[in-house]
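Below: the structure, in structure tokens.
All protein chains but one are shown at their positions in the complex.
And then chain A:
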Amino acid sequence: MGILNKILTAFRGGANEVGQNIVDANSTRIFEQEIRDAEKHLTKAKRELTDVMAKEMQASREVDRLKRSITEHEGYATQALEKDNEALAIEVAEKIAQLDQELADQESANTSFSAHAVRLKDLVKKTERQLTDYQRQLSMVKTTESVQKATATITDSFASSNSKLMNAKDSLERIKARQQSFDDRLQASEALAEENSDKSLHAKLAEAGIGEQKSNANAVLERLKAKKG
């Protein structure tokens, strides 16, 4: 059974009551132990892999050395034959036969190390994938529990502070009303600022003698004189 299924079963079985664990603590512990075991296997397999790869390299170096040695001895044997020294040639040939045998042994060891390395690499990859999956599952259980506990914490806090989470509609309305009154205030203060800046502009214009002029006593007198005359 997958972990999601366990979580859902626990929910439907009413395990979402505060204080009740989704998956009991014991099985979480067993699961964590399984993860630790898998980690141990992984470390062991990785160490073994390093070992086998080192041996593989050694064997391959040995194969190269033997091949070189055989070529070298073949040269000696040819030279001995050229000098008609059959006895020496046979001695060298015996050495070559011995080297051939060693080469065959090393090559077979090399092949077996390579195959072993491939198997171990495969095992490491599989174990790593399994471990990732275990950790994902454990994290699901732990997250579920954490959310349950966090919810309990929040609920308790609201209960003890004697306040409660309001229903959604009321919350929204209050927030909107607050936003509206903020917007209204903003608008009002903007309008006021505009008005003020209008006034100050008029004042400056009047001072400069531009625009509508206020009538004053002198002007009235001038007007009256003009009428009379």
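The rule is short, and it goes like this: a contact is a pair of C-beta atoms (placed from the backbone, for glycine too) under 8 Å apart; a residue touches a chain by one contact, two chains touch by 3 or more; residues count from 1.
The working rule: contacts and distances are computed from a predicted model.
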item: Name of the absent chain as recorded in UniProt (options "Multisubunit sodium/proton antiporter MrpC subunit", "sn-glycerol-3-phosphate-binding periplasmic protein UgpB", "YjfI family protein" or "Dipeptide transport system permease protein DppB"); value: "YjfI family protein"
item: Contacting the left-out chain in the complete assembly, out of A:Glu72, A:Asp156 or A:Glu190; value: A:Asp156
item: Selected residue (touches chain absent from view) among A:Ala54, A:Ile90, A:Leu172 or A:Ile210; value: A:Leu172
item: Positions on chain A where the hidden chain makes contact; value: 16, 139, 142-143, 146-154, 156-157, 165-172, 174-175, 178-179, 182
